[in-house]
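Only one protein chain is missing; all other protein chains are in place.
A, B and C label the chains in the order they appear, each numbered from 1.
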Amino acid sequence: MGELPFRPVAASSYAEDVDRLFFVLVALTVFFTSAVGITVLALAARYRRGNKVDRSRPSSHNTLLELSWTIPPIFLGLGVFFWSAKIYTQAYAVPENAKEIFVVGKQWMWHIQHSNGIRENNELHIPVGEPVKLTMISQDVIHAFYVPEFRLQRQVEPGQYSSFYFTPTKTGRYHLYCNMYCGTQHSLMGGWVYVMSKADYQKWAASGGSQPVAPGGTPSKTGGLTLTQRGASLYEKFQCNSCHDPAAVQRGRGPSLVGLYGKTRQLADGRKVKADDGYLRNVLYYPAEYPLAGWAVGMPSYKGVLTEEEVLQINAYVKSLKPTAQQSGAGTGGGATAAAAPVPATAAAPTGAAGAPADTAGGNVERNAPAANTDNIQFRHMYGGEQQGQ
Amino acid sequence: MSLRAVTAAASAAATRGNGDHHADDHGGVMTPTLYHQFEDVEQQNESYLVGMWTFLVTEIMFFGALFMAYSIYRTAYPATFLDAHKFLSIPLGTVNTLALLTSSFTMVMAVNANQHKKKWSLINWLGVTILLSCVFLGIKGIEYTTKIHEGLYPGSFNYARANTMYLEHHDGKAGHEAKGIYPYFPSVQELATGYSLNRITPEDPRAVGVEQTPAGPFTSYQGAPSDVEYWSKRAQLFFSIYFAMTGLHAVHIIIGILMMGTLILLALKNHPYITQDYMPTEMIGLYWHFVDIVWIFLFPLMYLIS
Amino acid sequence: MSVSAFDPTGEPWPDRGGGNAAEPVEVGIPRVNYLNADHTIKSWLLTTDHKRIGILYLISISVMFLLGGLSAAIVRLQLTAPSGLLLSAEAYNKMFSSHGIIMVFLFLVPSIPATLGNFLLPLMVGARDLAFPRLNLMSWYLFIAGGLLTLGALTFGGVETGWTFYTPYSSIYSNSNVALAIVGIFLAGFSSIATAVNFIVTIHKMRAPGLTWFRLPLFIWAMYATSLIIILGTPVVAITLLLVVVERVFHIGIFSPELGGDPVLFQHMFWFYSHPAVYIMILPSMGIISEVIAANSKKRVFGYTFVAFSSVAIAVFGFLVWGHHMFATTQSMYASMVFSVLSFLVAIPSAVKVFNWTATVYKGSVEFSATMIYALGFLGLFTIGGLTGLYLASLATDIHLTATYFIVAHFHYIMVGGAVTGYLAGLHFWWPKMTGRLYPEFWAKLSAIILFVGFNLTFFPQFVAGYVGMPRRYAFYAPEYQIWQVLSSAGASVLAVGMLIPVIYLLWSLKYGKIAGANPWGAVGLEWTTSSPPPTTNFHEVPVVTWEAYEYHPIHDDDKDLTIPSPTAPEVTAEERKA
Partner (left out) sequence: MNNTMAVTFGTARNPGGDGHGGGSGHGKRPHDGTFIQHPTVGLYGITYLALLVLLGVTVGLYYIDLSKFVPWHGINLLIAMVVAVVKALFVIRNFMNVQGSTKLVWLWAALGFIWLVLMSGMFLDYRTRTNPLGWQPERPNMIQTGPRGVEPHVEYQPAPAQPGSPATAPVPPAAAGEASPAH
């Protein structure tokens, strides 16, 4: 739709639809307000005291009239509801090829991990036109991830993942806000979302996020390893293999993880659980809550051992363990007895990186977050310079 | 308190009620004080009734929110609730329920006595009611102390320790099928010497660690210490709700006892509220029955999870 | 301006001023009334007279309103500059929190029921007093105790959770003053519960002979609906907030995610009360507007039964829509849809009210008095506020607008534009009844107009600021929003002037105002049949009601004969149908 005054850039497919609905609602508001206002003022003026008009048989009740202004608004409201709900469901319909990015909110910064290993704070770089799915969780209080130009926000809660899906349609630099009051520095918990052309994004990613791509955009450095590789190293470090490697699985130490992701698992207490990100996280943190049918819960809880970020990395690794043809179905359902070797971490990297181009990027340091107490630094980073769309 | 005891007390009360020949006894017209805003006594009494019921509606919502939280978490963590409730004693819960039901009965008898202007029988019935509610509070206190001795109080839950202590007093069996006295009552000198507290400390090797953790109520969750810790956390949710609801309920009981005590004093002083009116007793009776109803729901939800 | 100054043209209507024209209404301050019955401080602090308690409430909530307004002024000052004009982030958080907490829990909720309701309800139902006068006095003391606790917490140390107290921030992370503030709010909540019990019993049991339910003034219906909401909602938020305290103090964590609790459950339980609470604040204003429009246009409220039942409908359906505050949480999509559609439906009764008020003016004899101007202002502001509520009930737009300045603007259009405007209208309308003296009409009209203008200047820019994406509760913000914030602050100063003028002339009128007489507006209704200020027992003898509500004219029912509409009816009704 055309450019209207005061209308912020509509930078996502969702935004266009929302604006259409929004301005229809504006029209309705104007119409009803003026209708009521004009009517009551006109009547009041006409029947002002002292004005000689016919006041014979003043009516004080008329069911027909009442119904005539009660019923139509109901249908009007229902119509708006259905339209609005139709748009709303888009925000939940995540396509398969959505580029997955992981967000951890903490007082008072956004920590973002790309699947290709690049990590940034208070900044998010994404290519235009590619569907993006953010998987978000909070370390402390409730936050909300809000990008006005996408017309989208979602609360980021402690203890459970919430997801945030959109497809950017305009390149530019957009505000990223925390929109749920989260404490003293609430108004400084934010930064910028950079929507870049595909070429720019390639360059940015290839340089491990170190190449400045947008005016005012401070360079990010990469973690070098992909998420999958980090996950693999954690897998080694915490000796997950002692129970989940094929040999151990043979000995009945633990269920195999190969091809686990996305499968449905039968739990001992009758639950059927889809092994999604949330399930993997919960099993790592609260294994006893998910007793797998046919297995004693021997797995320790890694709560306090693994940070939310590391959990995300291990999840990425587990996702990368794809079964080969003859092993499909291994490790799912009750009591797996045979399982195959997990794909070694290094080889798993290309699979795990979700088709992101820059797996072999160099550099190894996470960009330092602006210290929470230096208000003006973060203030300049967050609000300095004009926001630009195109 | 058994049924026989109650009926005995009742008959005793009745005899004494008939026995006394007090001036304002044996029927006679009740002439309650009529407050200036009311037209007649009937309007006044009905206003009291409607007002009390309106207040009870707010009380229902007051507890209702807690029941809502309970049911949401129970549906969320059925296994936790199933395990954690084993720390509650069914016998004690049953006795408490019995006590409250009986006290409801004695309360209506008190109201009845007041309506028929039997002063002493009123006092006796109220006395029995107060006695029963004190029994309830006493048992509730024992339960709380047991929880605290087992380390189950909010904030510092130590389930490894709870497990271990538990087993020591239940010959290695978990839950209600444990033989012997349950729950563990600390004797006076034990309480004095802090017996069970210095017996097993959280640092005790039996209390932590996988190999040492014996099969307690959390028997299906053998695992690393962190695992037991995790279960402590989850079961804290159950005990948080348990302490919140029973605590709130106990507060209501205490208020009820105070009000009934006031009634007895008024009766002893032949106050017109008692001699010329029965609405005060009726109101407090309504309140008391409400407290009883809350417990009727609390008991199966907290103690009888199966 | 008395009943005799009535429109000579058109059909002459019988003067129903004071319900029955037979008895002459006495003019002049009665020698003994509830104000001068006794002068000692003790007689005021220990009074069980509902009128005096109403006055006590009036004074106390006016103080609360002043304090809340001050914090609002500081907030507006801070926001004139993107980097904040005078406060640190923490100080700003404490400031907007105290604004919200004071205004919502200590002013808006008790405002109309506790003051005008307390004063008028027994007068309107023809009773000597509320059913439980001592309970009534107790509720005032509870309110004072709670108010002092909360104010203490806000002043010494300060609370920085906002008025919503979301967990886990309130229960684990923020400072401990929040516990004290919550205890205060708990007490204030029970004071409003006591008031509501009193009202319900009084309306049910103490109506004058002949005063059947459908002869009750609509203000009473509104009060009844409000009391219902208080009875059913307030205990829930009381226990919910208490759980937050318990979690802070005793570590009994019910919402703590660390124990597997769900912070969203707090939001569920909080909004289960706090959405209906919005209706606690707006319903009494609606009742007042019905009275004021009817009295100023000398006309029975159009569609009495529809307006009456819409109040009850709002009270009931208001309890079914709490989830629309949580569309952006992890609340499931399906639940959100159900709550959304219900929210659309709950808007209908409010719309019905607005249309009926509009139709009431038709064929009336309209006096553009100050109260009428307030009422017309209410109509406009409430319509805008209600319609912008639809943006937040609809899922797609809510995901963009919730927790932005759009929601701040919407909320203030309902609360200030609706509730406070209605409150001022009622205060002016019954001021003669309460004090026996008239306020200066000119200044009242002036302040009404200033308020309307200033209000729109203040809050309309916030709609735009919200739509372009400025989050609420921000101490610092991006430069592109500054224009809207500055406009808003400028409007706020106008609004402040509009608020201060009434304070001055109302106080002035206490001593110098013209003697009102029993029924200065020529309005019907039992409260106008007694002298003003009324005697301590309200009525010299129990009134017997033989007339319908708002019987300003022979009541004519179109349903009886739809065949002969009056000449001007068609195009007006057509105009209505458009709306």
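Rule of thumb we're sticking to: a residue touches a chain if its C-beta (ideal position, glycine included) is under 8 Å from a C-beta of that chain, and two chains touch if they have at least 3 such contacts.
Bear in mind the structure is a predicted one, so any value in this text is a computation, not a measurement.
Asker: Just name the one of C:Q331, C:T358 or C:T530 that touches the chain not displayed here.
Answerer: C:Q331
Asker: Need a quick check: the contact residues on chain C for the chain that isn't drawn.
Answerer: On the chain C side, contact with the omitted chain comes from 204-215, 232, 236, 260, 262, 264-265, 268, 272, 305, 319-320, 323, 330-335, 338, 542, 544-546, 548.
Asker: Using the document's contact rule, name the residues of chain B that touch the chain not shown here.
Answerer: Interface with the chain not displayed, on the chain B side: 3, 27-32, 39-43, 45-46, 49-50, 53-54, 56-61, 64-65, 67-68, 71-72, 74-79, 82, 86, 90, 94, 97-98, 101-102, 104-105, 107-109, 111-112, 115, 172-177, 210-215, 217, 219-220, 222-224, 227, 277-278, 285-286, 289-290, 292-293, 296-297, 299-300, 304, 306.
The rule is short, and it goes like this: only the chains that are shown with their structure count from here on.
Asker: Taking all protein C-alpha atoms shown, work out their mean, then name the chain whose own C-alpha mean is nearest to it.
Answerer: C
Asker: Could you tell me which residues belong to chain B and also touch two or more other chains?
Answerer: Touching at least two other chains: 77, 234.
Asker: Tell me, which residues of chain C touch at least two other chains?
Answerer: Expected reply: 258, 260, 262.
Asker: Within their complex, state which residues of chain C touch chain B.
Answerer: Against chain B, the touching part of chain C is residues 122, 127-133, 193, 196-198, 200-201, 204-206, 231-236, 238-240, 243, 246, 250-254, 258-262, 265, 269, 272, 537, 542.
Asker: Touching residues of chain A toward chain C in the complex: what are they?
Answerer: Residue list for chain A touching chain C: 6-8, 17-18, 21-22, 25, 28-29, 32-33, 35-37, 39-44, 47-66, 68-70, 73-74, 77-78, 80-81, 84-85, 87-89, 91-92, 107, 140-142, 144, 146, 148-149, 151-155, 157-160, 162, 175, 177-188, 286, 375-376, 379, 382-383, 386-387.
Asker: Could you pull out which chain C residues touch chain A in their complex?
Answerer: Its residues touching chain A are 5-7, 9-11, 82-83, 89-90, 93, 160-162, 164, 166, 168-169, 172-174, 257-258, 260, 262-264, 297-306, 328-330, 333, 336-337, 340-341, 344-345, 347-348, 351-352, 354-368, 372, 376, 379-380, 383-384, 387-388, 390-391, 393-397, 399-400, 402-404, 464, 467-469, 471-480, 550, 553, 555-559, 562, 565-569, 572-573, 575-579.
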